[in-house]
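The complex is shown incomplete by one protein chain, all other protein chains being positioned as in the whole.
Let's turn to chain A:
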Amino acid sequence: MSPVNPVNLPDPEQLAVRIMRGERAAVASGLNLLDNKLAEARNRSASLLASLTGERWLNDGHLIGVTGPPGAGKSSLVSAMIREWRLSGRTVGVLAVDPSSRPELGGGALLGDRIRIKNSSHDEGLFIRSLANRNQLGGVATEVWPMSWLLLACFDIVVIETVGVGQTEIDIAEIGDTVCYVAQPASGDTIQYLKSGIIEIPDIFAVNKSDLGAPARKTASEIGRSASRQDRRENWDYPVCLVSATMNTGIKPFHDHFDRHRKFLANAGLLDKLRIRHQSAWVMRLLKEEFGTFGLELAGGQTVIGERLRENRFNQFEEYERMRKHILSRFLSVNQPSSLTTKEHLDEQIIV
């Protein structure tokens, strides 16, 4: 079905094996594949994800989302935490998302988190992939979810750093086991955030730049007041930590909350439930991104898809792959040749 394929695409099953062995080259090419929008790449991505499926995704690893206003120090804090994780021998994969310029301005991006996250020494136990959000709302790009899944297959900890959030950008809630909000002392953003009603998302709050003194303490106490709200999970205390990434103060206790939260989720039997729920939301979003509302209808509509995912909840990726194939075949019969392939070629032809 696909035309002459200019890109060398890897074999998904073999790739999955190598990824689970933790081979860096395989991790990198797996991430490239998941990022690839060519029709054939999408097919292979779906099989790759299905092949990576196992018990692990429900119970193992720790998926952490870090969000907060631009410049709050998300990357710097992630860097400080990586030091702790690496000291305790755990491996870390990072997905760092930066904003893209508007499509009419070329859609380019400067991926600047990496320089803040990485220290200069060489480390085989750390893998950082930067991504542009490509103008999608939500602070994380659609590509992030499958990618974080891939990293979870081979790293102990997976951290996702979003672009600075505004009020509508709450997707991170649908990714992380643990979501951390990094607040900027004395900033209007944080106050906005507190008022906006999405305060329920983060599990851990960090007020960074505590070296600034009073403003940081003030912000911490404001957050502290709203953190303990009625609508929140029982038995979890929503800690508010005063930290300084640059002075490296308060990092250890802050860091310990992540392990504690993960234990809390596991003990309460919430971890797998959370992941299954996130998984479904993302499968839906991915299908919609690729095929539009019309595509979802071809697969039976949202309710039916939701049901099918619930039925096969331990293997949603397989289910996703099946549904994709189904929609694709329907598409082909409705609209010959595949609209996707045509679109790619049109783009190419505009300027050649």
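Quick note on the criterion: a residue touches a chain if its C-beta (ideal position, glycine included) is under 8 Å from a C-beta of that chain, and two chains touch if they have at least 3 such contacts; residues count from 1.
FYI, contacts and distances are computed from a predicted model.
Peer 1: Which of the following names does UniProt give to the chain that is not shown: "NADH-quinone oxidoreductase subunit F", "Pyruvate dehydrogenase E1 component beta subunit", "Methylmalonyl-CoA mutase" or "ABC-type polar-amino-acid transporter"?
Peer 2: "Methylmalonyl-CoA mutase"
Peer 1: From the list A:Ala132, A:Ala206, A:Leu265 or A:Ala299, pick the residue that touches the absent chain.
Peer 2: Checking each option in A:Ala132, A:Ala206, A:Leu265 or A:Ala299, the one touching the absent chain turns out to be A:Ala132.
Peer 1: So that we can see where the missing chain sits, which residues of chain A does it touch?
Peer 2: For chain A, the residues touching the absent chain are 6-7, 24-25, 28-29, 31-32, 35-38, 41, 71, 100-101, 104-112, 114-115, 118, 120, 122, 127-130, 132, 134, 344, 347-348, 350-352.
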